[in-house]
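One chain of protein is taken out of this complex; the other chains stay put.
Let's look at chain A:
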Amino acid sequence: MTKRFVKVYPRFERLWHWMQVLLIMALLFTGLGLNGVHSVIPFGPAVMLHTIAALALLTLWIFATFWLFTTGTWKQFIPKIEGMIEVAKFYAYGVFSGQEHPYKKIFWRKHNPLQAATYFGLKWFVFPAIWVSGVLYLTYNFWGQGAQIITIVANIHLLAAYVIAAFVIVHVYLLTVGHGFRSHVRPMLTGYDEVDLTPEQLAYLEQNEPDRLLPAE
């Protein structure tokens, strides 16, 4: 096995990620304002910002979904039970005794099993909940009547938003675990991460996709 820096996050995926960061932050901030948690931005402008950011995020997600399926990257997000317990154990107590993270990022699998399961839950339940409820909320007047149904829609939207906020907190915190914050953020900026390559994988990359490999140190 050889450790090499390999491009694991292509340009679109990085753009997707950071656009998503920007838009989700904007949505959380304006959304909390609309819910009455703060009043930093007046209600009217907050509605406009929230709506524009939401429509932009939906557009981004349409592109991302297309990208995931055409490139086969969707497989990265299918969770596997195998190894998940080890990762959970590591975060629960191994990390305190200086153990190594049990998951080694490998060439064809950039998420550890717990990560993959989390993203699976986000992508299949929480994100659909927020955008379906959000679109229903936005277009309520075209289909809805009465205060009850919109209350349900709004509460689903609100709960999903809080789940995403909790995810963001844990997500950012976990960047500090292991190799540290900077080394965790760097791959999402540059695209390259250190990966254990088998001789066959290395040979394949050198032969067919040399651009994905950084020169060995």
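Quick note on the criterion: a contact is a pair of C-beta atoms (placed from the backbone, for glycine too) under 8 Å apart; a residue touches a chain by one contact, two chains touch by 3 or more; residues count from 1.
Basically, contacts and distances are computed from a predicted model.
Here one chain is missing from view; checked against "Heavy metal translocating P-type ATPase", "Tetrathionate reductase family octaheme c-type cytochrome", "Choline dehydrogenase-like flavoprotein" or "Imidazole glycerol phosphate synthase subunit HisF", UniProt names that protein "Tetrathionate reductase family octaheme c-type cytochrome". Across the entire complex, the residue among A:48, A:62 or A:78 in touch with the chain not shown is A:48.
Listed here are the chain A residues that touch the chain not shown: 34-37, 39, 42-44, 47-48, 51-52, 55, 91, 95-101, 138-143, 145-147, 150-151, 154-155, 158-159, 161-163, 165-167, 169-170, 173, 176-180.
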